[in-house]
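The complex appears here minus one protein chain, its other protein chains still in place.
All chains are identified by letter, namely A, B, C, D, E, F and G, in their written order; residue positions are counted from 1 within each chain.
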Amino acid sequence: MPQPQVAIIMGSKSDWPTMENAAEVLQQLGVEFEVEVVSAHRTPDKLMEFSANAADRGIKVIIGGAGGAAHLPGMVASKTRLPVLGVPVQSKALNGMDSLLSIAQMPKGVAVGTLAIGTAGAYNAGLFAAQILATTNPELAERIESFRTAQTESVLAHPDPRVAE
Amino acid sequence: MPQPQVAIIMGSKSDWPTMENAAEVLQQLGVEFEVEVVSAHRTPDKLMEFSANAADRGIKVIIGGAGGAAHLPGMVASKTRLPVLGVPVQSKALNGMDSLLSIAQMPKGVAVGTLAIGTAGAYNAGLFAAQILATTNPELAERIESFRTAQTESVLAHPDPRVAE
Amino acid sequence: MPQPQVAIIMGSKSDWPTMENAAEVLQQLGVEFEVEVVSAHRTPDKLMEFSANAADRGIKVIIGGAGGAAHLPGMVASKTRLPVLGVPVQSKALNGMDSLLSIAQMPKGVAVGTLAIGTAGAYNAGLFAAQILATTNPELAERIESFRTAQTESVLAHPDPRVAE
Amino acid sequence: MPQPQVAIIMGSKSDWPTMENAAEVLQQLGVEFEVEVVSAHRTPDKLMEFSANAADRGIKVIIGGAGGAAHLPGMVASKTRLPVLGVPVQSKALNGMDSLLSIAQMPKGVAVGTLAIGTAGAYNAGLFAAQILATTNPELAERIESFRTAQTESVLAHPDPRVAE
Amino acid sequence: MPQPQVAIIMGSKSDWPTMENAAEVLQQLGVEFEVEVVSAHRTPDKLMEFSANAADRGIKVIIGGAGGAAHLPGMVASKTRLPVLGVPVQSKALNGMDSLLSIAQMPKGVAVGTLAIGTAGAYNAGLFAAQILATTNPELAERIESFRTAQTESVLAHPDPRVAE
Amino acid sequence: MPQPQVAIIMGSKSDWPTMENAAEVLQQLGVEFEVEVVSAHRTPDKLMEFSANAADRGIKVIIGGAGGAAHLPGMVASKTRLPVLGVPVQSKALNGMDSLLSIAQMPKGVAVGTLAIGTAGAYNAGLFAAQILATTNPELAERIESFRTAQTESVLAHPDPRVAE
Amino acid sequence: MPQPQVAIIMGSKSDWPTMENAAEVLQQLGVEFEVEVVSAHRTPDKLMEFSANAADRGIKVIIGGAGGAAHLPGMVASKTRLPVLGVPVQSKALNGMDSLLSIAQMPKGVAVGTLAIGTAGAYNAGLFAAQILATTNPELAERIESFRTAQTESVLAHPDPRVAE
Partner (left out) sequence: MPQPQVAIIMGSKSDWPTMENAAEVLQQLGVEFEVEVVSAHRTPDKLMEFSANAADRGIKVIIGGAGGAAHLPGMVASKTRLPVLGVPVQSKALNGMDSLLSIAQMPKGVAVGTLAIGTAGAYNAGLFAAQILATTNPELAERIESFRTAQTESVLAHPDPRVAE
């Protein structure tokens, strides 16, 4: 099995319908990744250990998704020098505003790169992880360029919103 | 030195002007406490160890204050069965709304008792800690009753807001 | 009938689907509790009397759930030295943001320990009440430790979110 | 001393700089009023008694100002059939948004007429109380009409915002 | 036909499912009322005329419901000395937060008594209108007292939320 | 005196420090304008008359600034077919969020073009009014193009933010 | 084919159910328009070119709809001197509050006229575009007056919200 470069972790199994969007784009771009439930609040020791060891295991970027008082991405970031991307999962009562603020408003000295609330954010977290890896991987950079060109062309090919496809 | 029953911790030295209100009321009520800076993001190992050992050290209640993406109270709660009280410190940009949501919106299974944003919340965290201890300490219960009576009488004694005191 | 140690009260019968989560975890942890509708606005005298007498009746912790302009927990707290936990019930128009602010933003001198909006908050209120009682009840403390261990192990046992259970 | 028709109450002496605006307009309109600090949380018994007796004492309208988790107006309304006007005092952290929601979002069956946050709201509470009394007091109605005409004319007299007065 | 004392107006026919709650409680309390669609934005002249004439037609209180940029209650208030009650109708995108702020945040000198967002607010507007009229109508005051007693007793009669009725 | 093409109105003299930014840019672009205080709530008849007559007087665009429950732009729009631009003045308690929602959230059928909160919004309202007039005024269009080119060049000329000017 | 005077563009085909409301009212008022998908983020070059050329192609007003981090209207405005109207499309997580702020809060020097969130805003954008064109098109002005009269009469014809139509 090839070495995963990106780890996608999430606070709960129920975050998977959101977080699978990160997996989808990484797969599409040919980036190896692993997926795991790691709960900041229910499995804090695993979180600490996972975060402390990720770099040594060869992981390059960590994507963490969580909702509500979403502490997962920030706590992972406190234990690794790897870039950590945070996905605010849409929460039931406050629609992810709590998740967004819990993830984005990190204090000086420990950083999390935050994406949008929900599935678009998860998808973009995967894409952003690939963009990070591509800074020193010309082949991946090319695949991202192709992905983007295809995305642009797909929009250009359907300029009239009134036409059914 | 008597055994502290309450631990007041905070993410940063700059939270002390808020958190000293918790200390003030505990002192007034004759409850022993300790005070320490423990940062969830900058000293995560200390946070984990502190939280794991607090009960064994004889601590009964932990008060944690933090601002912004305030993960301290929730992460402490993930490592101890002691009741953890969270004080949302007023943040610069969002006035503590981020702190409040980061502390209060904990997921099912790991609880934090959240107080108001800022100094009133810190004061009330100290009072609430004393109220917890008083559930099995009749003398402290009496001191709280006296404190409350005095508080009530002080308001009753000055019914006219137009009169300078 | 054994003496209840926790009182779960709520502003309206319609809050029960939320508040039964508090009852569920207390039952699971073997804590005796009572359940009652006490409306701050429609039965204020009952609220005052209930709150004034709760400590004498042997109640140790009060859990109050209410939505919208949620005055129940704060008003109970004004009439008892017992720790009062507040559960912001998710409201129709504002999704519980009004409930959260009405409960959490108490002034200096009268404290409410606030939990998350909705069912997670109610569940955690029950858990937090048990945690309070456990500070002087070693057997309950042990049951809480077991509960937490089981919770952790349940997450650890299912690390892959893609696998159906 | 003439019988006051309006009672202006507030949760704390510190609310007076806001609430004196209510007094100012009532005085200007020749409506008798009384002023008192009545704290929902620190003097709940006084609040209950005050509210229960206000109608019998000849009060016709109650104005209550409070900030943060502002329970005063709603709790007064729970104990009297008199119209209760609520003034959300501007709070420190959340600028009165907590006060506004705590006062306005009352449940079905117990009503509070809520005014704007801060001094404008306090002023308008006084005006609104006079408008209520004027529904059956033609002389007061006339004074209000004059007040409004003067207000309109004062704006009309200074149409150019660039001219210093 | 008896003289209506309360006018219930609203910006659009689609507000009726909300506003009929005001009508319901007025009917129950035996207060005569009229109901009409008056749109601030689509029928401004009617609004102005309606507001200017309401007092002369014998109306004592006006209840205005509107959603979104809800200008109806404030504009009515600008043209009458009668007390105007505003009901923020729950809006599609912002759930009535826009309606609430548009109605409550009136400037100094023109007052609107604002109720809660949605059906509870409409119901309470009807109740509040009756409470205003009751300040000089002892029989209505008695009917309101009975209404409130019944409301209280109905809650007291069903203290256990777990029992189906 | 040349015929003004733009009317800048505002709810209160205190809005002038904000609204003078609209005047400034119109002057700079050589567009004739008039300035007047017209209060929706304190001078509703003037507002109605002003709005109804503006088109006949030769006005082409109306700019209205107001804060809090800001009804001015929407009510003007209800009485004229001219394009009405709304400037949400920054309010004291809610920083203009109330002004923004009161102006922007107009119902289907009566439109207001809303600009940003505060001075930037007022400035842009003046600019936008000129842009409207320029759609059929080639000379003004050219002056706007020059204005924009100068603006762009001014930014381009100072690319290094560390250099004092 | 007649020269379109208004261009309706949107960030995604999925915005059409919102934006077709702009088309509907323009059609009703006899204003020629064109419709196209132009994505700020996925087709930025097309956006730049479209915006730079619109005036030369004879377009007079541009309506841009977008949701979430809605950059389309502001970026169009940065490349044209034509008036640009922005429609905040209702977003999934935040109900369009993000769209509204992203569109309305433009900095000094580049203006967007923002309408309400969602379908009402799209409809009003079409109407506002027509109002702009009508400032120098008396026939269109008359059609708008008729449209508004019909709208007013339709409300006046159904004053009783209780009557089914």
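Everything that follows uses one rule, which is that a contact is a pair of C-beta atoms (placed from the backbone, for glycine too) under 8 Å apart; a residue touches a chain by one contact, two chains touch by 3 or more.
Computed from a predicted model, the values in this text were never measured in an experiment.
*Asks:* So which of the visible chains would the left-out chain be touching?
*Replies:* Output: missing chain touches A, B, F, G.
*Asks:* With respect to the chain omitted from the figure, which of G:40, G:63, G:85 or G:155 is a touching residue?
*Replies:* Within the whole complex, the residue contacting the unshown chain is G:40.
*Asks:* Considering the whole complex rather than only what is displayed, give the residues of subunit G touching the chain that is not shown.
*Replies:* Residues in contact with the chain left out: 11-12, 40-42, 44-45, 48, 67-69, 71, 74-75, 77-79, 91, 93-94, 97-98, 101-107, 109-110, 112.
*Asks:* Counting contacts across the full complex, list the positions on subunit B that touch the omitted chain.
*Replies:* 10, 12-13, 15-16, 19-20, 35-39, 42-43, 46, 68-69, 92-95
*Asks:* List the residues of subunit A that touch the chain left out of this view.
*Replies:* Answer for subunit A: residues 21, 55, 60-61, 81-83, 85, 100, 104-117, 119-121, 123-125, 127-128, 131-136, 141, 144-145, 148, 151 touch the chain left out.
The rule we apply is simple: only the chains that are shown with their structure count from here on.
*Asks:* Show which chains lie in contact with subunit B and also with subunit D.
*Replies:* C
*Asks:* Going by the touch criterion stated earlier, list every chain that contacts subunit F and also contacts subunit G.
*Replies:* Touching subunit F as well as subunit G, we find E.
*Asks:* So how far apart, in whole Å, are subunit B and subunit E when each is placed at the average of its C-alpha atoms?
*Replies:* 43
*Asks:* Distance between subunit B and subunit F based on Cα centroids, please, to the nearest Å.
*Replies:* 49
*Asks:* Of all residues in subunit F, which are in touch with two or more distinct other chains?
*Replies:* In subunit F, 12, 42, 68-69, 93-94, 104-107, 109-110, 112 touch at least two other chains.
*Asks:* Name the graph shape formed by the protein chains and their touching pairs; answer line, ring, star, complete or other.
*Replies:* Graph shape, chains as nodes and touching pairs as edges: none of the named types, so other.
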